[in-house]
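Every protein chain but one is kept in place in this view of the complex.
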Amino acid sequence: MTTLITKTITKICLPLVILFSISLLLAGHNNPGGGFIGGVMFASVIALTYVVYGLDYIKSFFDPDWGNWFGFGLLLASVTAFAAIAFSHNFFRSAVEFIHLPFFGEVELVSAGLFDIGVYFVVIGGLLFIFKNVGDDR
Amino acid sequence: MDSFTAITLAVFLPFILAGILPAIEKLLKEKIGWYASAVAFMSLLLVAQAAPEIIHGGTIQKSIEWLPSMGINLSFYADGLSIMFGFIVSGIGVIIMSYSNGYMSKKEDLPRYYQQLLFFMGSMLGMVFSANTIQLFIFWELTSITSFMLIGYWRNRPMSVYGATKSLLITAAGGLFMLAGFLVLHAITGTFDIPTILQNESIRDILHSHELFILTLVLIFIGAASKSAQGPFYIWLPNAMEAPTPVSAFLHSATMVKAGIYLIARIHPIFSGTDAWFFLVSGVGIFTMLLAGFLAFRQTDIKGILAYSTISQLAYIMTMYGYTTHHEPGIGVAAATFHLLNHATFKACLFLVAGIVAHETATRDITKMGGLRKEMPITFIVATIGALSMAGIPPLNGFLSKEMFYEASVEMGSLLGSPYNILIPALAVLGGVFTFAYSIKLIDGIFLGKRPSKGLPEHIHDPSMVMLAPAIFLVGLIVLFGLVPSIPVHNFIEPTVSGILLQEAHLHIKLWHGFTAPLFMTIVTFILGILTYTQYSRIAEWQNKFNARFPWISVNYYYDAAVDNAKNVTSKFSNRMQPGPIKTYMLALLLLTITMFAIPAILLASSLLPSDLNFDIPLYEIIIYLFMIIAALGAAMLPRYVPAIISISGLGYLVALLFIYLQAPDLALTQVLVETLSTIIFLLAIVKIPQKFKEHITKATLTKDLLISATVASIVFILLINATQGIVPPFESLSHYFIENSLPLAGGHNIVNVIIVDFRGYDTLGEIAVLCLAALGVYNLIQSRSDDE
Amino acid sequence: MNNTLLSLTIAILFGIGTFLILRRDIVRVIIGLGILSHAVNLLIVSTGVFAGTKVPIIVDDGGHGAVEATGSIFTDTLSLNILAPVLAAGHHTDYVDPLVQALVLTAIVISLATTAFILILAYRIYEEYGTTDLKELRRLWG
Amino acid sequence: MKRYIAYSAILGVVWCFVHGTVSINNFVLGVIIAPFIIRPFKSLFRFDTEFSFGNAIKKIPAQVKYMYVLFKEIIKANIVVAKIVLQPKINIKPGIVAIPIRTKTDLGITAIANTITLTPGTLTIDISEDRSVLYVHAIDATDPEGLARSIRDDLEKYVLEAFE
Amino acid sequence: MVLEILSNVVLVIGLFFVFLAMLGLARLPDVYNRLHTTTKIGTLGAFGVMFSILLKVGFSPIGVKALTVAIFILVTAPVAAHMIGRAAHRHGVGLCKESVIDEYGRACSAACPEKEDE
Amino acid sequence: MNSMLLEYSLIFMVIAIIPCLYRIIKGPTIPDRVVALDAMTTVIVVMLGIYSFVKGSVFFMDVALVLAIISFVGAVTISKYLDEGVIL
Partner (left out) sequence: MIALAVHLPILLVATPILTAALMLFLRKQPAIQKLLSISVFFILAIVSVLMLLQVWSSGIQAYEVGEWGKYGIILVADLLSSGMVVLTSIVSFLALVYSLDYIEEKSLSASYYPLFSLLVAGLNGSFLTGDIFNLFVFFEILLLSSCGLVIANEKGGVTKSSDKMEATFKYLVLNMLSSIVMLIAVASLYATTGTLNMADISVKLSAMSAAGTLPWHVFGIALMFIVVFGNKAAIFPLHYWLPDVHPTAPSPISAMLSGVLIKVGAYGMLRVFFLIFPDTLYLFKPVIIYLALATIVVGAISAVAQTDVKRLLAYSSVSQIGYVFLGIGFGGVYGIAAALVYLVNHALAKSMLFLTSGGIIHHAGTRDMRKMGGMVDSAPFMSLMFLTGAMSIAGLPPMGGFIAKFQLFDAGISGEYYFEVAIALLFAIFTIFYMFRAMLLMFWGEKRDVNEYGEYSTHGTSSLIALPIIVLALGVVIFGLYAEPLITFANATANQILDPQPYIDAVMTRVVR
């Protein structure tokens, strides 16, 4: 088992890194980052938690089916791409909208961003699915 | 119904009516054999329907569109030759299928039996009426396959399987050679259509003067010889006797084995009149005739005798079709054709007798028989007439064609001059001697002499009329054709001969034609034949010794060696080729890659490296290059896993740093993350692996591997340095478009990301699919074990 | 513009990777594949076809909302003349080639997935065979 | 609930930091996202215990002081170690010493352990099972008692004030 | 201007410390001593450089992120050092010969596995 | 002046990687290598900071931040592996 010290710091890092990963995901279109990078960030911090706290302990209160996560990601990504057909465009035709939100001002909404979220989920789900399966296997 | 339709129906009716057999099997119950006979009879009638037109000197020819883009149609052609074969096939088919009603036990798998017989008959008819080579080949191979199935009718008997395999391998493989021959013929003549070649002298002239003429002939001849069991290919036929006797009678004496003869007759007008034709066809024919005649004489199995005799008799026919010179292209054609018809009658008859005898005595070994003439008088008479016809005794039909054979041999010999004028007739007589001897032996062994005291069933008698009638009918034909030769000659032989010689033919065949050379030869044959028969034991002794001493003289020896050792020899080969450890395979891939790059490098490159090399790089970047190499070397050299993994992880971070210098923050980010993650997965994977294994690299391996690595490195360097010289003007990169349009059209500042999720988002869709696949694959990997336990 | 030293480095990495994949130890081979994939990623980046100096991220916001192509040069002249160059010769841009970076990103992710799979495969192979010596992995042969 | 608010506020700030722009927009966005992140892991964050804003605010001065001391010590530590590294011949007498601690909370223990690591010549190696003893590697381990005393008096005091 | 000079000074000190840390990494006798340099000096060096950047650019995105990096290093570096040191000891890496005392070794000798050959 | 300072500092930092590489390759123990790897990431983080400033681009600072976080994950994981022989 790892030590209290590591556990405490991991616990502190966990939400911060997840936040960071979301930030990387959302920033992706305009800054370095994106679904993959954000997803790996998320996956690594969960992996860190698994490593530091032990898989079984974490599973006792936090046990999502990572298979569903990457399933959702793939679904979201492909549905986003398919959506263009519904608007009588070609598959994967992207759209950019600028909408005005009351508090945040002008916000850029990009269909590709939705796709990137799909990527994010696939990466998280896929990597952690591998982790958990191999980790459970002993 | 016009003649063409009649022929087409004659070919396809058996297929269709046999195809529905499984469906109506329940309906027919035990009448299934009569159903089959009826089908055969229908075909016979249909052939007969077309016959008059041919006999009056015409031909039938028409096509149905089939593979127009290959220039191949479903086309049927009938001339005398085809019609004669059509009669033989369907006629003997009727006889055999009727006979089978008595022969085949009701417990047998009759639907399969008759279905295959009918398929065979249809294929055979299709073959003889085919107007183009490819169609001919198709039906040809179908006869091989049906023959294979029928020889292996008793599928669980090892000898049946052996015989079936042998016949299939030899005949189907021979067929492939024939196909190749047809293809070369096509390349030369530009057509697959046989009548076109037959009717165009200019095409034949082109063929005769073509450099590939001999190749074409040899290839096609291999097909014919393998099918007709000629030359070294004879070996399959004796083993084919594992088939039920009616099958042997039908396929392996009367019809299928004559397919090769048919082919020779069919291509006679195209290839004859050349030395190659004579030496190949007659040479192989004479050789086979003598060898098989001798071997037939030595058999003790009734069907063995008949099998070798068939080979020998086919060789007669082959030899006669081979008789040809430039001026007289068809010396033996008439004789051959007549003998062909006669052989079909007497040999089918003898096979039926063999079936009856085996049926009654429960053995096929003639040394265990004798004196059966009293118990089976009718069978005895039938058999004797058949055998005497085969031996060439007047006034039976065999005598007539034998005479013609001698006549043609003499004529051929004299045309060729010394020493052939003596040699050919002498060899012909020798062949006749063997025939005479084994014919006598057959009758003597079964019916004459004393009944052995034991080994035979007590009550032996003539069989029912169902089995006897077909044989009696054939005997009737034998006698009829012998006494009144004009009936077959006018109706079959003349049209056939004119079809082969491409000119009107009028033949006069009589029983008595004066004291001529052939008559003299016949007498010599009889005398020598009797002499040989009396010396049987001596000859047998000599041959046994000879065989024991020179086992390799037999073709079977090679066949068995090849087939039996095939597995061992090929195993050795494939074990060497596919040694198991993966290194060989990787080396092969690397070497092929190197070779592929080396070919243009050697052939085309004026200089391997371009002249302008660029060394203008910041120092801190150069040092990073160096570090990367060191880290990689570390990963390569460190003996234990974890240090090596740490080293490669270090390499990964350095690569990330380099990506920074190359202005690629996204890449650096990804690299850093992926590196850490793969380190973790590495650790996950090596958890159970002890770090005990250490490869001992020998000096030779080291040298070899270093050499290959260095070569790979060099080609990468050469390729890269050449490729990065820049795009050849005036072209530019697609990237300009991305840079220009990333913001205005895709609304993203990060061009790389926009490419990933938008411009080339489709790639990314694939990429995430790969991630999902890896996850699912790992799941399966882990799962596969849990279930083992 | 080629970078000779970088090319040389990439080539040497290829050499080292090649040497490693010819080893008998399964983990060694996988490490070799790792080095090869680093090398090939660098190779792809180094084939970026024009020498810019800027990160391909547009910093100055060219007025968002302008969803309109700026480069008239890109209205496809190809239908008129299929061989027409995409850009007027001499036109250069400050950014480094973004396309190769996108390609490498894809390649990296794919190689991560493949590496993960092959590593777990190695783990399972060790369980089944009790060795990591590839010479022992020869049940399938001949 | 209070904990949610507190954590959300912290994460809001963090969001600004990782985003690179400190603005109210970013802060609000971070606050909105935060609960979704914390919620699944709430059993890690001891949501069962009481939490009061008053206490937290009261501790701030102590924490600032702790920071100050920490920085001072870090600088000292660097100079100490730098001297050692730059010696022509390295002459040290290191060793691992067991140091008893009074701190009981997770955060406190972690803080003291990390502080020890960052301060002159000492490095936390491990903590005992009963969380009462830290094993500390010291570059100069000739006087274990003195070391223990200096840690208790110079460091742990501030940590206790700031985090207990 | 003052800020400029200050930032440069901090930068130089930071860089110098990082360099020192790496030097210590090479020179000091065992893993525990090396951890001292990398965590203490390395961390301060990195902190210094980041801080210097913050001084140079102010609270612009670069500056804020530099500060984030600095804080993050400060929080995690000791933990990493602690984990490595602990693992080293439990993995069986002995203290260098100059060492005078090992109270941890006594406490966890049962937990320490045999050290494998390098 | 600034840029020169920073150019040189880059070179200086590259040189600082040498001891790290030395320890990564030479060891002698695995923890030594882990320390060295961790130290190397620190150096690279510093380099990224400097580079980011030189280029006036925040993008490299993102990499630095990620590297700082991720190297912690790596170090902890390898340590746990060394300690317990398993990581999960």
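A, B, C, D, E and F are the chain letters, set down in written order, and residue numbers restart from 1 in every chain.
The working rule: a residue touches a chain if its C-beta (ideal position, glycine included) is under 8 Å from a C-beta of that chain, and two chains touch if they have at least 3 such contacts.
Note that the structure is predicted; figures quoted are calculated from it, not measured.
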Specify the shown partners of the omitted chain in the complete complex. A, B, C
Looking at the whole complex, which of C:I12, C:I57 or C:A107 touches the chain that is not displayed? C:A107
Given B:D193, B:E407 or B:D758, the one touching the chain that is not displayed: B:D758
Residue numbers in subunit B that touch the chain omitted from display: 66-70, 134, 137-139, 141-142, 144-145, 148, 152, 155-156, 158, 160-161, 164-165, 168-169, 172-173, 176-177, 179-180, 183-184, 186-187, 563, 566-567, 570-571, 573-575, 577-578, 582, 584-586, 588-593, 596-597, 599-601, 603-606, 715-716, 718-720, 722-728, 731-735, 737-738, 745, 758-763, 765-767, 769-770, 772-774, 776-777, 779-781, 783-785, 787-788
In the full complex, which residues of subunit C touch the absent chain? 21, 26, 29, 33, 36-37, 40, 43-44, 47, 49, 69, 74-76, 78-79, 82-83, 86, 99-100, 103, 106-107, 110, 113-114, 117-118, 121-122, 124-125, 128-129, 137, 139-140, 142
Residues of subunit A (touch criterion as defined above) contacting the omitted chain: 67-68, 70-72, 74-75, 78-79, 81-82, 84-85, 88-94
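Going forward, only the chains that are shown with their structure count from here on.
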Count the C-beta pairs in contact for every pair of chains, then give the pair with the highest total. B-C
Averaging each chain's C-alpha atoms to get its centre, pick out the one most distant from subunit D. B
If you average the Cα atoms per chain, which one ends up farthest from subunit F? B
Can you check how far apart subunit B and subunit D are, centre to centre, with Cα atoms defining each centre and the answer in Å? 85
Taking each chain's centre as its mean C-alpha position, how far apart are subunit C and subunit F in Å? 23
Quick one: report the Å distance separating subunit D from subunit E, using the average Cα coordinate of each chain. 15
Among the residues of subunit D, which are close enough to touch at least two other chains? 18-20, 113-114, 124, 126
Shared interface positions of subunit F, touching two or more other chains: 13, 15, 17, 20, 27, 30, 34, 36, 57-59, 61-63, 65-66, 69-73, 76-78, 80, 82, 86-88
Complex contact set, residues of subunit C against subunit F: 55, 57, 59
Counting only contacts in the complex, subunit A reaches subunit D at residues 3-5, 7-9, 11, 14-16, 18-20, 22-23, 27, 49, 53, 61-62, 64, 103-105
Which residues of subunit E touch subunit F in their complex? 8, 11, 14-15, 18-19, 21-23, 25-26, 31, 34-35, 38, 42-43, 45-46, 49-50, 53, 56-57, 60-62, 65-66, 68-69, 72-73, 76-77, 79-81, 83-88, 90-91, 93, 118
